[in-house]
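One protein chain is absent from this view; the other protein chains keep their places.
Let's turn to subunit A:
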């Protein structure tokens, strides 16, 4: 019975199926919000207010022809979508969505989860290289370069939270927030949100997929089921990225009256809305500008946050 419940948790709620559902909902929120910011209507026909459009897109892509380029590295090319979906799902299982995470938390799961986030970019890099298309190769190289820019500031902003909470476990950090760290560490929170935009490959950091420059970047050669899963993995990354921000900066599922899961979803949805707003507000940067900007502004800001946190801890 114990095993069955654990399996149910991992596969259905709040595991794989629930996360997929949440990812599609967030995609809908994002699309609808960006459309409204741009004075458009957005998805409208499938389901109430176009609610089912992301699911319809997913099903449609699943039905499409699956083409593997002749000169592609077939194993890596086929493995990339699997990794791309499983990595953010696995990482999300450590988020305390219902108050406690699905997988047993341990001291250091924050480090594991952040490692997985890096692996995701490496998956994108491998996927791009394996497809041996020139646009894909450029996209892959850009994905790798971008990682050098956003990863370190992001980790430092997470580290200053971990230092303040005195723990490396996401659940512990989430539970120790009487006042959310977003208020106590606004700089770190801002750096995290900007870096999140880069991790999700969204404007102004959608450089590896820049449509008007390199077609679809590292995604160019993917079709059918593989593309469907890569699109789904982008949604799952939103769930994971927004979920991690909720857990470590916004106090996880804590809140009055409503159960933790509802609070968690509401808080993540707010992060998704902020991300959509950034997406609607800016033009795409160039890769060199992005990396330079990250090292020039994001890194010093995150280090400043780290320093301030340490000083505050010593003084108080």
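We adopt the following convention: contacts are C-beta pairs under 8 Å (C-beta built on N, C-alpha and C of every residue); 3 or more make two chains touch, one makes a residue touch a chain; residues count from 1.
Assume contacts and distances are computed from a predicted model.
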Next item on the list: Assuming one chain is omitted from the figure, identify its UniProt name from "Electron transfer flavoprotein subunit beta/FixA family protein", "Exosome complex exonuclease Rrp41", "S1 motif domain-containing protein" or "NADH dehydrogenase subunit".
Entry: "NADH dehydrogenase subunit"
Notebook entry, point to check: Looking at A:147, A:164, A:194 or A:207, which makes contact with the chain not pictured?
Noted result: A:207
Checklist line | Identified contact with the non-displayed chain, of A:215, A:261, A:274 or A:304 | finding: A:215
Next item on the list: Write down which of A:24, A:91, A:138 or A:194 is the residue touching the left-out chain.
Entry: A:138
Notebook entry, point to check: Taking the full complex into account, what residues of subunit A touch the chain not shown?
Noted result: 34, 37-40, 134-135, 138, 203-204, 206-207, 210-215, 280-289
